[in-house]
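Please see the structure below; I have some questions.
Only one protein chain is missing from this complex, and each of the others stays in its spot.
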Amino acid sequence: MIEFHKNWLHRSYLVIKDKYKEIDSLDQQIGDGDHGSTILRGLDKVVNNFENIDINNEVDFMSEVSRLMRISMGGASGILMTIFIKESTNLNINNIHKSVLNIFSSTIEKIKKRGKVNIGDKSILDIYYPLHVKINNEDDFLIDEIFSSIDSSLQNTKNMEAKVGRAKFLDTKGVGVIDPGAFSTSIILKEFFREIFNEKNN
Amino acid sequence: MIEFHKNWLHRSYLVIKDKYKEIDSLDQQIGDGDHGSTILRGLDKVVNNFENIDINNEVDFMSEVSRLMRISMGGASGILMTIFIKESTNLNINNIHKSVLNIFSSTIEKIKKRGKVNIGDKSILDIYYPLHVKINNEDDFLIDEIFSSIDSSLQNTKNMEAKVGRAKFLDTKGVGVIDPGAFSTSIILKEFFREIFNEKNN
Amino acid sequence: MKKIINLKENIVNDMLNGYVKANSDRVKFFEPNKRLIIRKNPKNISKIPLLIGNGSGHEPIALGWIGEGLLDANVVGDIFSAPSGDLILEGIKLFKSHPGIVLLISNHAGDVMNGEMAIELAEDENINVKALIMYDDIASAPKGKENERRGGAGTTFIYKILGALSENGENLESLISMGKIVRDNTRTLSVAISPGVSPISGKKIFEIAEDEIFIGMGVHGESGYGRQKIDNSKKIVSTMLDKIFDDFSYSNGDILIPFVNGSGATTLMELLIIYNDLEEYLTKYNIKIYKPLVNEYITTQESAGFSISLLKSTEEMRNLWSQKTSAPYFHL
Partner (left out) sequence: MKKIINLKENIVNDMLNGYVKANSDRVKFFEPNKRLIIRKNPKNISKIPLLIGNGSGHEPIALGWIGEGLLDANVVGDIFSAPSGDLILEGIKLFKSHPGIVLLISNHAGDVMNGEMAIELAEDENINVKALIMYDDIASAPKGKENERRGGAGTTFIYKILGALSENGENLESLISMGKIVRDNTRTLSVAISPGVSPISGKKIFEIAEDEIFIGMGVHGESGYGRQKIDNSKKIVSTMLDKIFDDFSYSNGDILIPFVNGSGATTLMELLIIYNDLEEYLTKYNIKIYKPLVNEYITTQESAGFSISLLKSTEEMRNLWSQKTSAPYFHL
């Protein structure tokens, strides 16, 4: 399964590389303008260093990957966004539905605790949570539905008032702008599911 | 003669008060924008403190006046512009022509030495010197001629390249702008001669 | 963007290299980790080290405060972002043979998350480390909710006083308890005048009109009491002090340590004028003053602005405040 993670992160890296300026510019409107660069830096650090991580055990491998990402990203986003990366090792390709639900529920719980954040606070949680609910309500999942759920969750962050992150300190509370962390999270999650579907179809 | 000096400086003060912004703005173009305020501050300091200067001897009185002006003005202009103020006590109302020539020649000599400055360097000297020449060439002097000599000397500073003062450090060397120190000097000298003519006519 | 730097990606590394080279008699990297700076002559093993992780871009804090009688280590994050808990953990582990360790955390979300993570990981390794969350900025949360306030320039009192106290051999519990007392007796209020430029985005860090100032803005442009027309020093200072005096009750004869901090572009000339008005205000209330600090210590690039911090001091605090330190950029 290490290959799964490598592929997933590599794809995510490529998409983020393509879009990081767009994400920076969202963060420029409601933060300090660096989220795209920050997540790109984190992914770059691991994706272009896979060969140097001399660990064969999947859990330890991803634990090192998330440590490296956290270090190179720093800040709140580094610590919060690597929670899913680490939890993802609980994916069981033979029991996708259940294991994905577990990954999401423990990710969400950990983000809430570490980030002192709630649903609707305009953050990455507003991608994870609605998706978790959706998956929970269905027996199986179709990639198109997942993607459209992610897309609509992302759009929903636009009109939220920020209660965490730098946007919370703006007079506007960031209303009217998509949350940059939610944007990058949406990319990483889409690639995660794309990779799952690839695995299934192989 | 103390009254002569008080009247002269008081008149000068009033004219400078009226024009100091204009002088500041010249200095803004070719210096640090403070010459009008600086000379006003110097004159204000003495003119509004005459009653506190408890000295009856003319020479000592004007020596104290120039000391006070120098202290409150500071800089190059403070030291150089008070030279004439102090020398002016050599005015002999019974021998105006000769005493004025002496005042001018020693003022010019002292300014040249202290200021390491020459004729044509775009400075206060370019008012004193041509006027000295003019007075020297004539037996008597008419106020209108004095004034028009001062005015034309002042205009002449406009096209000089500065070799002293802050304007010397400009790319343009201050060409195209009247020298602010020359402007304030022209006012003080005009009032000096006006007061002489008043004395004569009394 | 008009900054004299090399590659944007290397700003922090280049700066740290310059800092360590320029002060090689007093500080060094904890090799090979070039984000962890420590004292050249480490603290005696019997004493309690003090460390902090913080984002950069606010120099000289905190790297400039490493030295005898002040900080033992600084874990340096990228511009305006806290270093990860993993790095802070490395800093903590460095001192694991000491009887205890104090991790200072300025109350900002990223710093707290990463600091707490580091503490949890260190506790898993049975290291005796305690966190002290520092806050002082009265504009960031109302009276009664002091622990929700941001860490501002007044946290300086904690750094300096605990730094001296730990050098004197005090134990972990006493340090933490003194830290809390200092915190509870500190109040800070700041004013933003004009924005600096983020070296990352190349954009202004906040926006403010030509004739306005912003009372209570945080160091990253976080909002506080709000905008108002610019006024003279005496009026701004008294508006600020009125707010601080509403928040904390000072009495006749109290001895305060004032700190006027410049945020980057505000001149020392202005800071001294502000200090003059501040001292006049305090004197009016019969308040005494001990060794004030007036300079730029916690900056946000070339932002103009300043903060006023007041510590109501005890004699012990005053002695510790003026105790000597070898830190390259802390000077009473």
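We just call them A, B and C in the order they show up, numbering each chain from 1.
One rule holds for everything that comes next: a residue touches a chain if its C-beta (ideal position, glycine included) is under 8 Å from a C-beta of that chain, and two chains touch if they have at least 3 such contacts.
What you see is a predicted model; the values in this text were computed from it and never measured.
Here is the thing to keep in mind: the chain we left out touches B, C in the whole complex.
Taking the complete complex into account, C:Val294 is the one of C:Val75, C:Ile138, C:Val294 or C:Leu310 that touches the chain left out. Along chain C, the points of touch with the absent chain fall at residues 2-7, 11, 14-19, 21-22, 25, 56-57, 59-60, 64, 191, 193-194, 196, 199, 210, 230, 232-234, 236, 264-277, 279, 291-292, 294-296, 299, 301-302, 304, 306, 328-329, 331.
Within the entire complex, the positions of chain B that touch the omitted partner chain are 24, 28, 32-34, 37-38, 41, 67, 70-71, 73-76, 78-80, 114-116, 164-166, 169-171.
Just so we're on the same page, only the chains that are shown with their structure count from here on.
Taken together, the touching pairs give a contact graph of some other shape, not a line, ring, star or complete one. Ranked by separation of Cα centres from chain C, the top chain is B.
Between chain B and chain C, the centres computed from C-alpha atoms are 54 Å apart.
Centroids built from CA atoms put chain C at 33 Å from chain A. Put simply, the C-alpha centre of chain A and that of chain B have 76 angstrom between them.
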